[in-house]
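Yeah, one chain of the complex is gone here, protein chain that is, but the others are all in their spots.
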Amino acid sequence: MEHWTRIDHSITVQEAVDFVQSPASGGIVTFTGTVRNQTQQRPVLKLFFECYEPMALLEMEKIVRAAKEKWPVQRMAILHVKGEKLPGEVVVVIAVAAAHRAAAFEACQFAIDTLKETVPIWKKEFFEDGEVWVAAHP
Amino acid sequence: MEHWTRIDHSITVQEAVDFVQSPASGGIVTFTGTVRNQTQQRPVLKLFFECYEPMALLEMEKIVRAAKEKWPVQRMAILHVKGEKLPGEVVVVIAVAAAHRAAAFEACQFAIDTLKETVPIWKKEFFEDGEVWVAAHP
Amino acid sequence: MRVLLFGIMKEIAAAGTLDIAEPLPDVGQLRAWLLQQYPAMKHLRSVMVAVNRAYAPDGQPLAPGDEIAIIPPLSGG
Partner (left out) sequence: MRVLLFGIMKEIAAAGTLDIAEPLPDVGQLRAWLLQQYPAMKHLRSVMVAVNRAYAPDGQPLAPGDEIAIIPPLSGG
């Protein structure tokens, strides 16, 4: 298996690196997204992630295929959480292994940029005085 | 402490991410370098890393300062191993946390590129039939 | 026709799935029907439709048994 896509309650950067690492790869680049403790100066109490899980996994696989067509990358992992998350907790991890580090950097950045645009996952922010689905309104 | 530089016998990406992560950061980018099992088709048995340790740590700190001048990054970790390493083992980890992921990607790539040019560390490759200090000769 | 709703769409419709009796032959007509039923939809930044777990343009025909989902603005990652 050359790639790994997963949606779960808890994920770590270490498991993503362990998956993509191999004695043939020279460099691994990861992106880890965490819950910020505020949005525009308003303290965030928690987040809730809702996923259209089967389609989200398919879209993650499309990202892997597109990245492998564009860059000479070896193994990739795309992990995303679902459910409730507190500030500081990990919500997304992308790991890319390649023989040459420039390809790994470019493919990892492409993967997180594309994930935010195409993978059906929604985030609700909870504040002291209310809650909002992020980016829903202009 | 907003940055962490370290030279040790064993390092992990997880400890670098744990250090740079904070509830104020939105994204963390890491680069992890591992020992490849071959160099130009010759199987590599092991590597040996020699460090001019006090100067290497100073040069790592210069990289952190330069990155923080160029990009709005929050916390950085630069870890490198010394001593013997086998194929697949981690030799360098760089982690960068930033509010915006583009800055984290650029600063991380800058840091590994600069480390290879300025930090006084030397790598010896051991093959079945000999050993060589990498890049010593043209 | 069975339609899955997510995120803010689930709140607007006060339901996670809709069973629509009205015959709606393509994605565009489903979208128009939803807008009429749930006027709050027009305040959303965007709404996409997925058919059988892939994004579908307005012209795409809908068949009985398709898995249809309404995709409000994404915010994963």
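As written, the chains take the letters A, B and C, and residue 1 is the first residue of each chain.
Note that contacts are C-beta pairs under 8 Å (C-beta built on N, C-alpha and C of every residue); 3 or more make two chains touch, one makes a residue touch a chain.
Just so we're clear, the structure is a prediction, and the values are computed from it rather than from any experiment.
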Displayed chains contacted by the hidden chain, counting the whole assembly: B
Contact with the hidden chain, among B:Val29, B:Val73 or B:Val92, goes to B:Val92
Contacts of chain B with the missing chain: which residues? 33, 49-52, 54-56, 58, 80, 91-92, 112, 115-124, 133-138
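In the analysis below, only the chains that are shown with their structure count from here on.
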Can you work out the whole-Å distance between the CA centroids of chain A and chain B? 23
In whole angstrom, what separates the CA-based centres of chain B and chain C? 48
Shared-contact residues (touching 2 or more other chains) in chain A: 33, 112
Hey, what residues on chain C touch two or more of the other chains? none
